[in-house]
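For this view, one protein chain was removed and the others were kept in their places.
So that you can tell them apart, the chains are marked A, B, C, D and E in the order they are listed, and the count of residues begins at 1 in each.
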Amino acid sequence: MFLTRKAEFSASHVCANPALSAEENFAIYGANANPHGHGHNYVVEVTLEGEPDPVTGMVFDLRELKEIINAEVIDPMDHRFLNREVPPFDTVIPTTENIAREIWKRLAARVSSQNARLKNVRLYETADLYVDCGEISETPCN
Amino acid sequence: MFLTRKAEFSASHVCANPALSAEENFAIYGANANPHGHGHNYVVEVTLEGEPDPVTGMVFDLRELKEIINAEVIDPMDHRFLNREVPPFDTVIPTTENIAREIWKRLAARVSSQNARLKNVRLYETADLYVDCGEISETPCN
Amino acid sequence: MFLTRKAEFSASHVCANPALSAEENFAIYGANANPHGHGHNYVVEVTLEGEPDPVTGMVFDLRELKEIINAEVIDPMDHRFLNREVPPFDTVIPTTENIAREIWKRLAARVSSQNARLKNVRLYETADLYVDCGEISETPCN
Amino acid sequence: MFLTRKAEFSASHVCANPALSAEENFAIYGANANPHGHGHNYVVEVTLEGEPDPVTGMVFDLRELKEIINAEVIDPMDHRFLNREVPPFDTVIPTTENIAREIWKRLAARVSSQNARLKNVRLYETADLYVDCGEISETPCN
Amino acid sequence: MFLTRKAEFSASHVCANPALSAEENFAIYGANANPHGHGHNYVVEVTLEGEPDPVTGMVFDLRELKEIINAEVIDPMDHRFLNREVPPFDTVIPTTENIAREIWKRLAARVSSQNARLKNVRLYETADLYVDCGEISETPCN
Partner (left out) sequence: MFLTRKAEFSASHVCANPALSAEENFAIYGANANPHGHGHNYVVEVTLEGEPDPVTGMVFDLRELKEIINAEVIDPMDHRFLNREVPPFDTVIPTTENIAREIWKRLAARVSSQNARLKNVRLYETADLYVDCGEISETPCN
């Protein structure tokens, strides 16, 4: 069984590879390479896999899950310029793919319990574009 | 191929294990343990797996699917206090996980046909919290 | 200029007039008259009218607005059975109309400032049904 | 890792098998068999599977993906009567299942790259009804 | 106070003035002038204005409102080609504006009661485009 909780944060980012020229970055990322940055209301869906505890009927404590997501993702990333303020995005290009991977890394150990483990991280950059990072992918994100 | 139909019902519930004290239940379920109950607009997504019939081009008759969901889920659960009026929630704690399991049990045999079988039940308690119950999980719900 | 903030709470209610018989209440309210109660994820949109402060560029302090909505509406109503736990719904039938009116009464004085005043309260019972209570109506709600 | 992009088109269709009588078609498809046609705002979600390129941090070039979806799906299907103007729907009944299959066929080769390949096509006919066509299904759509 | 109920229907239409040439119609309506028609999932929001009845706490009987909307709008327009099957769209161009006006005309007298009257009809053609027809407009729709 899967349990999914959704959360949201507002951040800005620049997509550019510092090893490339401005022209090369614009050719790859288009307006996303604007060095001043631009922003999104990112929506993250964190999915755990597990079976309900026979006593509580729950896969994971919902308030604890919310606190973990807040502590590891929302508090450090919300209202931030990712490239300048949130490692590893000083060296890792904060594409939606790479942000989802980073969220996976931050959460995987924290949500592992007797009953549950991290299954998937979905990250919406806009309502029309999102990525899924999970073991369901051939190359796991962890 | 998967075919998914969405439906909605409004119900109230209490999450508390009668074998535990009020304090223990509040520690586990927080405000969800309020014995007066509280409610949600539950949204259920029922997914069938199958291949389109060569004659009709359809995995399952859409009106029949709607009628089955109404007869097994919406009619008995809508506008009800689950713990008091909808077995087995008199003895099974109506967490989102357990309600999804019950919906799976009610639908699995009914939607089984030559072309299709139940693949997944997704149940939203709120827009930010949902569970998936399906054979895709390691321990099937049926 | 209008400024609107949205919030959500989950509650249960019964719509029935105690002065009427069970049959009469069922004739008026249908399944909403079920005495065990049923529930909704209510969504409230609180709209203030005012002009942006010349220094801050804001109609109202957004964090203060969120705190007022939490203190007056979300905290007392979330995860509650309105008829039994939230006055005046022990004596006032908690139809969507009457809940919106009560929210207006709780907020109007609190959000009144030099720059702003309460303009409208919109309350969604489900995604398909909502009411607006505001001075825009011929009979103001306060 | 999965990358999903959403797009929308407005089209009309008739669901009827020309080998059957009008009565038989109405029995199978209901109002969908109305020969004048009726329409929907179809929403398509195209999912690629792949690993981010080590240089760009991206699974697929987002602008190229948008252009491919526009060229293969949106431009030929938007504002069209599918049965009369968009082959193969002159001979294939445009159920949601069959439209999803056709979208899969049009996209699979085009989005195949060193890093990525088509994983799933989800097609919403309405907000309450959608199909998934992908290799995740037992019988692939290609 | 306002009470709003939402409903949905799927229809197809052509936007073209028969007094104009095909070229002129294409210049005005673009792809909407395609004579084969195309379709939408129209969403209609019907808003009544009134004060809650002192006995029931309701502006209008919700089931009756649903029945009126179904009888006057959903049943005759759902799964129809408006220009060919739903008068007056054989002679009135079914732009979103004109469909909203027609819905106003069909509902205004039916929802008029001691407590309530029709205030506004909002019609979404897509999620990104809608019209409002109501007395709030300078030229009422009735």
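Keep in mind that, in the parts below, a residue touches a chain if its C-beta (ideal position, glycine included) is under 8 Å from a C-beta of that chain, and two chains touch if they have at least 3 such contacts.
The structure presented is a predicted model; accordingly, all values stated were derived computationally and were not measured.
Within the complete assembly, E:Val92 is the residue of E:Ala7, E:Ile74 or E:Val92 that touches the hidden chain. Residue in contact with the omitted chain (choice from A:Arg5, A:Arg80 or A:Arg101): A:Arg80. The chain not displayed touches subunit E at residues 15, 17, 28-30, 92-93, 95-98, 100-101, 127-133, 136-139, 141.
Looking at subunit C, the residues touching the absent chain are 1-7, 47, 49, 51-52, 55-59, 61-63.
In the full complex, the hidden chain is touched by subunit A at residues 8, 10-13, 31-32, 34, 36-41, 78-81, 84-85, 126-127.
Keep in mind that, in the parts below, only the chains that are shown with their structure count from here on.
Each chain gets a centre from the mean of its Cα atoms; for subunit A and subunit E, those two points are 42 Å apart. Taking each chain's centre as the mean of its C-alpha atoms, subunit A lies 34 Å from subunit C. For subunit C, the set of residues touching two or more other chains reads 127.
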